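Just dropping this structure here.
A single protein chain has been removed from this complex, and every other one stays in its place.
Order as written gives the chain letters A, B and C; numbering starts at 1 within each chain.
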Amino acid sequence: MSKKLYANAREALAGIEDNMTLMLGGFGLCGIPENCIRELVRLNIKGLICISNNAGVDDFGIGLMLQQRQVVKMISSYVGENAEFERQMLSGELEVELLPQGTLAEKCRAGGAGIPSFFTATGYGTEVAEGKETREIDGRMYVLEPGLTADFAYVKAWKGDKYGNLIFKGTARNFNPVMAMAGKITIAEVEELVEPGELDPNFIHTPGIFVQRIFEGVDYEKRIEQRTITQ
Amino acid sequence: MSKKLYANAREALAGIEDNMTLMLGGFGLCGIPENCIRELVRLNIKGLICISNNAGVDDFGIGLMLQQRQVVKMISSYVGENAEFERQMLSGELEVELLPQGTLAEKCRAGGAGIPSFFTATGYGTEVAEGKETREIDGRMYVLEPGLTADFAYVKAWKGDKYGNLIFKGTARNFNPVMAMAGKITIAEVEELVEPGELDPNFIHTPGIFVQRIFEGVDYEKRIEQRTITQ
Amino acid sequence: MALSKQQIAQRIAQELKDGWYVNLGIGIPTLVANYIPEGVNVTLQSENGLLGMGPFPTEDKVDADLINAGKQTVTMLPGSVLFNSSESFAMIRGGHMDLTVLGAMEIDQNGDIANWKIPGKMVKGMGGAMDLVAGTENIIVAMTHANKHGKSKLLKQCSLPLTGRACIRRVVTDLAYLTIENGAFVLRELAPGVSVKEVESLTDGDLVVADDVCEMTF
Partner (left out) sequence: MALSKQQIAQRIAQELKDGWYVNLGIGIPTLVANYIPEGVNVTLQSENGLLGMGPFPTEDKVDADLINAGKQTVTMLPGSVLFNSSESFAMIRGGHMDLTVLGAMEIDQNGDIANWKIPGKMVKGMGGAMDLVAGTENIIVAMTHANKHGKSKLLKQCSLPLTGRACIRRVVTDLAYLTIENGAFVLRELAPGVSVKEVESLTDGDLVVADDVCEMTF
């Protein structure tokens, strides 16, 4: 199991190839796998399908990958705050599949939990339901949504141990735990690597079974999009 | 929100009526809502449908309710270790619906999460799938399972606060969090009631939004079914 | 006179009940938090994973790992809870929220709402809005009665791509408080100084004036 532990992003990302499907944790710029993204940018892998709630900003997060045109398709719920994204989308270079945020989260969880599809009322009667099976159940209309998996899932945690057990901090948790479940290979970068046993077994957010590789990240920028202050 | 706090099981169980559907947390006798069960026995409510992974033993847990013939139907995954249960089942007094443990857990979560049904491979080709919709998805066969809800869900936690936030201990967590989600009214009994803020917000297992009533339980017996010791 | 954004929020805040779990959308809905009545305790949910949202932090308490769904830095309160996105939307989709307040571009007399997409313009996405309108029984829409071109936003039928169908029952605009019942808008309260006629002229959908229509009080 010690084989899960990697020295850095460069080593941990081995095996990534063009045209793969990736999941990237985070909400806005909060809790994004900064080290993994930096390495993806360095590798300049192309043709990627990225599943991520957001698409970063122009000069940070997935925005850095968009600048290099590494991404051919985004599956997200909200993609504002990114001019380059807008340009590529409007020009047709970038395909975008927009999904309701809760549906996206549940699709990731379902993919990780071996549930090939589930019904949800969300999106019924909207564009989101177009081309999807719908059904009335107990007098209400629902849409059938397939689960999602990815070749690699990149998640960012606060602390983790060499078994891959993870805890997150604050709202940086967001999509990270469900994407960890859904990755065929899940790579976790952590702010602090701790010894097994240091994390209380009763309070671990992501059990190590969902994590295939882990490394301690460096140089976290943790950029804030909307710094709002009470005087 | 202070209205969630009740003095004891007697007060917290107000509103329970004959022929209701109940969920009861616990695995074996581990993490069962002892105080709620004691009160259900005292009230001698009849005609109950009980959703619980197990059915207790002859003289403890749901077994106490079976002795008084309060239960007309059990929905469970495993119902051994209970002679009175066996007698009622074989005589036809008690209806039993057996479900795979993981399917039962997921059905509770689905009911609580607004998912009316989901596909699972578990049970395909077995009695469990009889009468249920099946479907091939990506070359594999699946069974459609509806979500479950209950009029009341009774759960047992280790600590909780007056907002209904709960933490569990050890493997006494089991079905409790998913049943808490699925109860129209969820009643939590806790070993220790703490002040809001005492539970670390980052490590709460069940957010208070799922809990409508909470009380501090008394006289926990915590019976052990298989006391196995290393000399 | 038409209500200010603050006044719309203030009117909506009167609907809050003690003990409720509430999700406030971006824009006017966010302002509702400033007018929660004395003695009413509500718990604010932020769908990115926080229940029990507190005020914005002071400079020294800013934490990049603690933001709301609008990506603003926030704080927690005693009793707050953090959770992941699937747990968050289990709350929402599962019908556990007592109230959602959100903005809209259009609503119609069937209870449909459109608030995420204008064809031909850059689409940012629906975020959690579709989940919120599908999952919450009790929704209040907060918006201006007409758009900036003076055209009604209360329609017979929405023209923009929908966020949700047959889900809206109440709306507070700068002119009035209306409910949606039996396929029509019902005028319940008028903003101070606004006439029934004004509301009628700016309501494209069918409008019924309630027998007990009255002026809003604050």
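Note that in this section a contact is a pair of C-beta atoms (placed from the backbone, for glycine too) under 8 Å apart; a residue touches a chain by one contact, two chains touch by 3 or more.
Just so it is clear, the structure is predicted and the values come from calculations on it, not from any experiment.
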item: Partner chains on view for the chain not depicted; value: A, B
item: Among A:Ile51, A:Val79, A:Leu99 or A:Ile115, residue touching the chain not depicted; value: A:Ile115
item: Contact partner of the left-out chain, one of A:Glu106, A:Asp161 or A:Glu225; value: A:Asp161
item: Residue ranges of subunit A at the interface with the undisplayed chain; value: 1, 3-4, 109, 111-115, 161, 163, 165, 181, 195-197, 201-202, 204, 207-210
item: Missing-chain contacts mapped onto subunit B; value: 27-31, 53, 76-80, 86, 89-90, 96, 98, 100-106, 108-109, 120-128, 158, 168-178, 205, 222-231
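Just so we're on the same page, only the chains that are shown with their structure count from here on.
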item: Between subunit A and subunit B, centroid-to-centroid distance (C-alpha), Å; value: 33
item: Between subunit C and subunit A, distance of the C-alpha-averaged centres to the nearest whole Å; value: 29
item: Centroid distance [mean C-alpha coordinates] between subunit C and subunit B, Å; value: 36
item: In subunit A, residues with contacts to at least two other chains; value: 106, 120-121, 168-170
item: Residues of subunit C whose C-beta touches two or more other chains; value: 82-83, 86, 89, 92-93, 135
